[in-house]
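Comments concern the structure below.
With one protein chain held back, the other chains of the complex are shown just where they sit.
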Amino acid sequence: MTASPLLEIRDLSVHFPLPRTSMFQPRETLRAVDHVSLTLNEGECLSIVGESGCGKSTTALAVMGLQEPTVGRILYRGKPLNGPGAPSRKDRARIAQMVFQDPFASLNPRISIGRMLMAQLALHDLAKGSEARDRVAEMLTRVGLSPDHASRFPHEFSGGQRQRIGIARALMLDPRILVLDEPLSALDVSIQAQIINLLMELQERLKLSYIMISHDLSVVEHVSDRVAVMYFGRVVEEGGWKSVFATPTHPYTRRLIDSVPDMDAVLSDRRQLPPAAPVPSGARFAPDITHRPDPRAPADASGLVEIGAGHRVRLAMQGMT
Amino acid sequence: MSNPDPLLSVRDLRVKLGRHGAHILHGISLDILPGETYGLVGESGSGKSVTGLSIMGLLKRPLNVAGGSIHYQDQNLLKLSRRARRDLRGDRIAMIFQEPMTALNPVVSIGNQIAEMFVIHRGMGWTEARLRAVEALDSVQVPSPAERARAYPHQLSGGMRQRVMIAIALACRPDLLIADEPTTALDVTVQAGVLKLIHELCTAEGTAVLLVSHDLGVIANMCQRVGVMDRGRLIEEQDTAALFSNPLHPYTRGLLAARPRLGSRVEGGRKRLTELDEIVPDGARGHDAPTLVTPRGRREARVAA
Partner (left out) sequence: MRFNFVFGLTLVTIVVLGAIFAPLLAPFHPIMDADLMSSQLPPDGVHLMGTDNQGRDVLSRVLYGARVSLMVGVVSQIINSTIGAALGISAGYFGGRWDDFVNGLTNVMLAIPSLVFALAIMAVLGPGLPSLLIALGLTNWSWTCRIARSSTLSLKSQSFVLAAKSAGFGDWNIMRTQILPNIVGPLLVIGTLGIGSAVLAEAALSFLGIGIRPPTPSWGNMLTDARELLRSAPWAAIFPGLAIFATVLGFNLLGDGLRDMLDPHMRTARGDAGAARA
């Protein structure tokens, strides 16, 4: 905890204006991401989990600079990635890259794999001609493809192969951070295992740091170092994988884990939900999940409260005197 | 428990892509017993959805049934007239799809879409049918059903739309519900509710369910028996508990091993997942693998050699 983190998201909010419901009403805003603060340490895999619309993908896009934050700072090794003093799009490309969810939409159908990868090298003046070709071949081999795949077009590959190409593209500029946006959800089970193994192997070999966006708790538990649970734009629980999965404490986290259809359920009837960690007496959880929070409503007074080593959960402020 | 007569009996069902094209289903045989939930699991391209659509009679060109039979109550569905088939569809055999947005008509209120089922299959008048539609919405636990009946599909969340689909499918109390990836497009907490609803309603009515899914977890929670499909073939069929504790076919073993299980990670580092082709050598998944499905009595396991 003493070393400065690799990436720090400080009080990030992303608001979208909603279409007016009436001419006389003021414009409402959707708080897609609301006061989110997260840190990513060197060599770590931080997973952000939650369901559709919880703001996890918007957070990822903000980290990538593909979505301008409404408020908040994103710092890389203490230097700002957004706002004044932010690096250019080109410089930023060397810091973080993204692997996308849909391996079919994430490759330009009109450009061959080799050309796509070499264009990156050329743009950043990293390699030209035969040297560039060698580096592309090396990268394709590294992600489990063959060098002669370079001349092919995206439609000639299967879903799993395309996701490997997506990973190769993300690694081409040798970034320090990989943002994985649901990297498995479009793939078959048997392919998922291959891609998870590849990602874990690459992380160790290249000393990468991952931010993984996912709704798949089994995979998250399997690969993460730390986990943040998002619910309606907020982080409601955050901690090391062990404490979040062994003592899920926020009611939403508990419901999420309880909802996972489990293969073992048939054998041992219903899986027992692990116990929650104790919270300060009298504290209320926020947001209250018995009511669907209105994502347009302004933030209430709540904060993440430490309930274990590095394990924090969002509690309402007034309950905490 | 003695073996009851099957509700639906599929024998050697073959489906082709085009008249002279490749086989998509290489002879599927399976029985669905009255009131049971039968899971069909497999990866994309395994033919599990095509099997469901064939039973429903909803295959789209160029897919076409090239052989075999589908018996429902002593009649071969494949020999029925189009009209007879249509009368059966929605009435005795109903289906729900993965994407409820595209399966619902966007310009008709959901109440009327449910009511239509009663009008068509039960010959009711619209007034009575609309009242029944509200009841149906209530039964799938849609809050304030009378108001929601006037809503249009785009005004509902994904989970609510899928509940509406279930209301439509179960409106005429069918004998068999074919659910094709009914919760794949839904969030996991919503999925839990929808699965519970399907389970409760079908158990209460004695409706048999053919649940098509890629998700082994969903199958494990919902089904009494499971068939595993791989590239157009049924390669294993067992009682659910037996399948998950003692998978017989290497492909099934591979599928089960490839998936990390919640709560299985132990302290100290991450484990490599077992990849399918480490268990199933490429040759064993070859296209000319024999489809030796041996029906040695219904309650026993069937495995493709």
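Quick notes on this one:
Per-chain numbering from 1; labels A and B assigned in written order.
Criterion: contacts are C-beta pairs under 8 Å (C-beta built on N, C-alpha and C of every residue); 3 or more make two chains touch, one makes a residue touch a chain.
Please read all numbers here as calculations on a predicted model, not as lab measurements.
Among A:Ser37, A:Thr70 or A:Ser158, only A:Ser158 touches the chain that is left out of the view. Touch with the chain omitted from the figure is made, among A:Leu18, A:Ile111, A:Leu273 or A:Ala309, by A:Ile111. Residues 61, 64-66, 88-94, 96-98, 100-102, 105-111, 119-120, 123-124, 155-156, 158, 166, 169-170, 172-173 are the ones on chain A that touch the missing chain.
Note that in this section only the chains that are shown with their structure count from here on.
Taken in their complex, chain B has these residues touching chain A: 43-44, 187-192, 195, 214-218, 220-221, 240-241, 244-245, 254-256, 258-265, 267, 270-277.
Chain A contributes residues 51-52, 159, 188-190, 192-194, 196-197, 200, 215, 217-219, 221-223, 241-242, 245, 255-267, 271, 274 to its touches with chain B in the complex.
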